[in-house]
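Note that this complex is displayed minus one protein chain, with the remaining chains in position.
All chains are identified by letter, namely A and B, in their written order; residue positions are counted from 1 within each chain.
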Amino acid sequence: MVLAMHAPDGFLNPGTAVVTAVISMVVVGFSLRQARAQLSERAIPLAGIAAAFVFAAQMFNFPVASGTTGHLLGGALVAILLGPSVGTVVVTIVVVVQALVFADGGLTALGYNVLNMAVVTSYGGYAVFRLLRKVFPSTTGGVVGATGLAAWASVVMAAVAFSIEWLFGATAPIPFDQVFTAMVGVHSLIGIGEALVSAIAVGAVLAARPDLVFGARDLDRAQLEESRLPRTRTFVIGGVLVALLFATVVSQFAVDNPDGLEAVAVDKGFIDSGSDSAMAGSIFADYATEGISNETVSLAVAGIVGTIVTLAVAGGIFLALRERRGRSPAPV
Amino acid sequence: MSRALELSRVEFAYPDGRVALRGVDLVVDRGERVAILGPNGAGKTTLALHLNGIFRATGGRISVAGMELTDTNLREIRGMVGLVFQDPNDQLFMPSVREDVAFGPANMGLSGEELDNCVSAALELVDGTEFADRPPHHLSGGEKRRAALATVLAMEPEIVVFDEPSSGLDPAGRRDLISTLHTLRMTQLVITHDVSLALELCPRSVIMNEGQVVADGKTSELLADATLLAENRLELPFGLSIG
Partner (left out) sequence: MGAGHAHALYVHEHSPFHRLVPEVKIAAAVGMITCVAITPRQEVWAFALYAVIVMVLITISRVSPLFVLARLAAVAPFVVFALFIPFIGTGDTTTLWGIELSIDGLWATWNIIIKAVLGASISIVLTATTEVPDIIRGLGVLRVPALFTSIATFMIRYLELITEELGRMRVAMTARGYDPRWLYQARPIATSAGAMFVRSYERGERIHSAMLARGFTGEMPIFDRRRAGPVEWASAALLVSVFAVVALLAFTTS
């Protein structure tokens, strides 16, 4: 499930493939224009190098737990370093080339793969970043903290997006709540890796060339000097705990609602044991009621998280529209 | 116009205030080969980037082949001043060497057969026809340097500026470089730390330090002046003595 990020052809139904493809094309088209407006003729070499950087960085795994490794997605990181439109373009190109050249992800699955990995992470992650920047102190530490949390959120949002797509376009009889739980739960943990790597990386860039960080270009020299978020270690541990808590809460979502297979097993088991039909009826009735409430809750959750993710992405796009040119760091 | 290059009191400061050039005066005649020596941070590369308008001077005037550098004639100036960068990887950015060599003239408006001929001629000059269709990351260090030179020669510039052309080359590669440079007819500026390269190739040398020209004259005379060399963090290679 973790790997639903480079989904193969036919993984979701054709309707979903087409709709997500249209959305992705429109948004990426918009991002291309924004990127050109922002970087003018530096767009090609800078975005090209950034894309090479993301592609290369994705090839290196970092340890997540004993024996398991994860790798960087990069959408939020590039959005914070180069702006969300450039971020979207860069990750889209990485995803498209991976599909075309490495068969990593189906060509007909590009619609949802690009939407989840490039659009949602970049624009969504950037929107969260900007929100946090308003709340956090305007210092290096504040930027780094906002980056970490935004990067975590970007991964979770990508998982949510996939789950919503599954709701509409699943090709396998696994209910939304199970997929949602698995995807979002696991990615809440994977997101910790993305958060740490992104935050530390942005910190390193801020230390060397603060003018290169798009998301921190409002900081003046004095603010840049302030390198520590008060009690950094507490902050990081707190962040990780929040992520773990989130993952646990999400995974409870399925446990409290008997999943389809379990209910069917109960049903079958009951029929096998040959009890009288009245009792059979009541168990059936129980299952039916739970089933309905299960569905209602599922849809409610889908509605809420779907709206949140959509708002985040829309927010990111809106922010991108408002920002015209980034500060040009080098003389032309 | 027999003057290939004329710099008059050129000044440059970075946006953050750091001053890189403090009034540089330099006149170079057509066909001359001039070495530009000096310690790191003297402003040599910064100066080179002014010659084709990548950096714009904050004071003073620059003229190339009699044409003064302004905002409106950058394209023409860039056609006349060729710059060979220190790291050839920065100059070879197309999928194949041939396309890299074609990039410059294509931007100048050439196309079709005219473009092909231009490209072939430039490749011939550097003995690069054999690797022309390879991607740049499949070339050796020396081949990359030759390819990078070809990309510049294809524009048929009046002046070619070399930034540390011999760095990273083994003795044989260095020898090849020197013989190639000898065959080129156009005006050449060679920024280098390689003092014996300067001695062998360039009759005239200019020493820069802290954004200014501190010495300008015959290479052999400058390099014989031990005090001058010491002041500017220059040194003759071990075993070499002049005069």
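Criterion: a residue touches a chain if its C-beta (ideal position, glycine included) is under 8 Å from a C-beta of that chain, and two chains touch if they have at least 3 such contacts.
Remember, predicted model here, so these are calculated numbers, not experimental data.
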Hidden-chain contact residue, picked from the options B:68, B:90, B:124 or B:235: B:90
Residue among A:84, A:175, A:239 or A:316 that touches the chain left out of view: A:175
Touching residue (missing chain; options A:50, A:76, A:149 or A:305): A:50
Contacts of subunit A with the absent chain, listed as residue ranges: 1, 3, 6-11, 14, 17, 28-29, 32, 35-36, 40-53, 55-60, 62-66, 71-72, 81, 89-90, 93-94, 96-104, 106-108, 171-175, 178, 192-193, 196-205, 207-209, 212, 259-261, 264-265, 268, 329-330, 332
Contact footprint on subunit B, counting only the chain that is left out: 49, 52-54, 75, 78-79, 81-83, 85, 87, 89-91, 93-96, 99, 102-104, 106-108, 111-112, 135-137, 151-152, 155
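Rule of thumb we're sticking to: only the chains that are shown with their structure count from here on.
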Mean-CA-position distance for subunit B and subunit A (Å): 48
